Structure formats: C-alpha cells, structure tokens
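With one protein chain withheld, the remaining protein chains of the complex are depicted in position.
After this line comes chain A, so read on.
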C-alpha cells in the first residue's frame, strides 16, 4: 500500500518536473514575489526621488516613479558643495573614519561581552544581562545632556573619540549576539577545550564563525546608526572641520527660511547618504546567508 502510494507520488512529481518546480514552489514564488515588491519599494522610491524635477517633488499624492528624470538635483547639490567653506571631502573623510572604526569596535566589544554572558556561569551573569535589556529600552534623547558632561570631562570634545566612544556600549548588538550564542551547542565548545584550545581560541575559532549571521546583522545595524547620526557632531564638536557628513547634509535644508528651496539638493543628498548603507548591506548580507547555509549547527 505504502509502496504504491509513494510510486504514485513519484509519478506526480515527475509530471510536474516539466515545469521544473512543484506546486508548493510555485505558490511560494507567487507569495514571496508579492511581498518582495513591497519590500523593494523604498529602494525604488529613493532612487526615483533623487531624479525628480521640482515639478514632481511636491506632487500630491506623491508618485513613486519619476516621469521626467533629470540630473538637476545633483547639479544643485554640487553647487551647494562649492559654497561650503570646508571642503566636502573633509566631512566625508571624518564620516568614513568614525563609522569604520566605530562599527569595528562595537562588533569586537559586544561579541566579547556576549560570549561569557551566554556560555559562562559566573556570579551575576543574570543581573548583567537584565541590565543590558533594561538599557535597551532607554531612548538616547534622554541622555544627551549627561553624555555631554561625560564627553567634556573625558576631554574628547573635538576629537574622533567623541564621535566613536558614545556608540561603543551598544546594548542592541550584545543582545542579538548573546541570543545567538545561546544556541551554540556547549558540547562543541567543550570539544574544542578538550583539544587544548584556550578561551580566546574557542571564541575566535568556534563561536564567532557560527554566530556570523548575528555579527553581520549587528554590523549592518551599527554601521547605519553611526553613519546617519548627526547628533554627536551637534553636541560634542565645536570645530566645524571635525563634523561629519550627515551633519553637513542636515544643514542644506535646515537653515533656510522657506521649505521649497534646495529640496532637490536634499533629495540628491538623501540618495548619496543612502548608498554606503546599501553597499555595506549587500556585502554583509551575503555573509549572513552563506554562513547560515554551512554553519556548524545542524
């Protein structure tokens, strides 16, 4: 009975092989395509928005696709750049340094912190973790003034450290990584230790490769939060040459009395601001997917 059944199923499957997909796969494709269109929408929108002429920028209801694409927004943007007293490359350089070092340090510091929280039973590890969860819930706006006091006392005003250090204690990355590391089988770590690996080797060679999806996710999140953050420039930097690119972009439209002027430049700037995030995302998400396919947890 069972044999004939499975034979029948085999025959059915073979007939569908004409289309090289079975019924579930076709349903999946349709569902996911429908969802995927909405997921891609913001991406399409931001590219189209940067190419819209003024007549289309203020249309209501707004359109996603541009009707008459022009590059005038970019020319306007470059005119704004030329008027700036400090060369734009300086802001870009600051942003790149700050975001690069910042993201790297956040990843190192928070994975180092997450590992013992997940895999060691030291006294107070539960308290330490609940503190992290609690601090997740706190909004950075509430801490601006006290942070200013701290940064001023540390004497890191107008230095790159003033941009980087306030981002270091990031509870979100620790939280994500700790939850992933919880899923790493302890046997794997013990096997490593039996073979004579020290803590550091176990961490570096076993835990980190398995937790690559979490690391890559935190890297994407951290990168964009530091890259888009203008507040450290506003609060901790008095020297204009130390300010970052997003701060400069916010000045394009902020200081103007009327709402219409330079909106084109702002749309172009939004695209330019968004591109690095997109690149980082594309680079890291490949890592996320490939590691998830071959990770040691099976």
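In this section, a residue touches a chain if its C-beta (ideal position, glycine included) is under 8 Å from a C-beta of that chain, and two chains touch if they have at least 3 such contacts; residues count from 1.
The criterion applied here is as follows: contacts and distances are computed from a predicted model.
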* **Omitted chain, identified by the protein name its UniProt record gives, among "Sugar ABC transporter permease", "Glutamyl-tRNA(Gln) amidotransferase subunit A", "Xanthine dehydrogenase family protein subunit M" or "Putative ABC transport system ATP-binding protein"** => "Sugar ABC transporter permease"
* Thinking of the whole complex, not just what is shown, which of A:73, A:224 or A:244 touches the missing chain? -> A:224
* On chain A, what residues meet the omitted chain? -> 20-21, 24-25, 28-29, 31-32, 35-36, 38-43, 45-46, 49, 60-62, 64, 108-110, 112-113, 115-117, 120, 122-123, 128, 131, 133-139, 141-147, 149-150, 154, 165-166, 168-169, 171, 174-176, 179-180, 182-183, 199, 203, 213-214, 217, 220-221, 224-225, 228, 270, 273-274, 277-278, 281-282, 285, 288-289, 292, 295, 297-298
